[in-house]
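Quick one: the structure is below, and I'll ask about it shortly.
Shown here: the complex without one of its protein chains, the others still in place.
And then chain A:
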Amino acid sequence: MTTHLDAPDATGVPVPPPTTTARRKRARPGIQLIIGASLIGLVAIVALVSLVWTPYDPETTVAADRLQFPSAAHWFGTDRFGRDVLSAVMAGSQITLLVGFIAVGIAVVVGVPLGILAGMRQGRLGDLIMRGNDILLAFPGLLLAIVFGAVFGAGTVTAMVALGIGSIPAFARVARSGTLQVMKTDYVFAARAANRSEFRIALRHVLPNISGMIVVQCSVNFGIAVLAEAGLSFLGLGTMPPTPSWGRMLQESQQFLGSYDYLAIAPGLAIAVAVLGFNLLGDGLRDRFDPKMRSNR
């Protein structure tokens, strides 16, 4: 997961892996990509379905139905408030994906331009950006989210923004190292010779060529954001009740582990599926995009 954060050496250029590995990987169908995409597809479909339909209203409490074991009526059972766990897990995927999209979106929109800028303008400005980046990197995303929660009040929005800001350094670094490679290519020299503006070079040459790396990073960070949101909600700093959230479902299931373990298993599996999906997807994409990066050089 951390490969992209650590890879750049002193000059910022990633060490190219042996080409034989790349060829072997390229020849094999991307099994990780398929599994990852399937898992994410599953989560996405569930989220879409839950927008229009869930077996029960995930927020309505029915005291008479509390703590029922999984049955035909309630596939995943009911929780201490008599809410249907399957419905809550389905609806919880919305928050999971929303947090992932917004957090990664913020990180891409801010981090990538900063990284490209730092890569193209080496020197004082580039150093300034990357040192600022390092400072931000020193704060773990979760810690940042907890601080934000304390200052601005805990909630989904705070969590999304904080996780987004926390992910900026990863994207800035990836974008910068990619930019450094692209800036050494002949076509960039040619574009410069043709007196193309820096902005145009960034848009026409740099961005398309580093987009593969960015997409990979998106997938990885999406997984991180999903896990972080679950962690924050577990601690009561993420999504506020009654909006269903997998992390909070886990937290609420704690005192029932000895007696009603299905309450923890359902959201726990959901988190595992989503995180695993995004990481496999990221790995699969990486395998696909890396050779292309190499052929560009």
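Quick notes on this one:
The working rule: a residue touches a chain if its C-beta (ideal position, glycine included) is under 8 Å from a C-beta of that chain, and two chains touch if they have at least 3 such contacts; residues count from 1.
Keep this in mind: contacts and distances are computed from a predicted model.
Chain not shown in the complex: UniProt lists it as "ABC transporter substrate-binding protein", one of "Sarcosine oxidase subunit beta", "ABC transporter substrate-binding protein", "NADH-quinone oxidoreductase subunit K" or "Integral membrane protein". Between the chain not shown and the residues A:Pro55, A:Pro70, A:Gly132 or A:Gly268, the one that touches is A:Gly268.
Where chain A meets the omitted chain, the residues involved are 1, 3, 17, 21-22, 25, 32, 59-61, 63, 66, 80-82, 150, 153-155, 220, 223, 227, 230-231, 234, 236-237, 240-242, 247, 250-251, 253-259, 264, 268, 271-272, 275-276, 279-280, 282-283, 286-287, 290.
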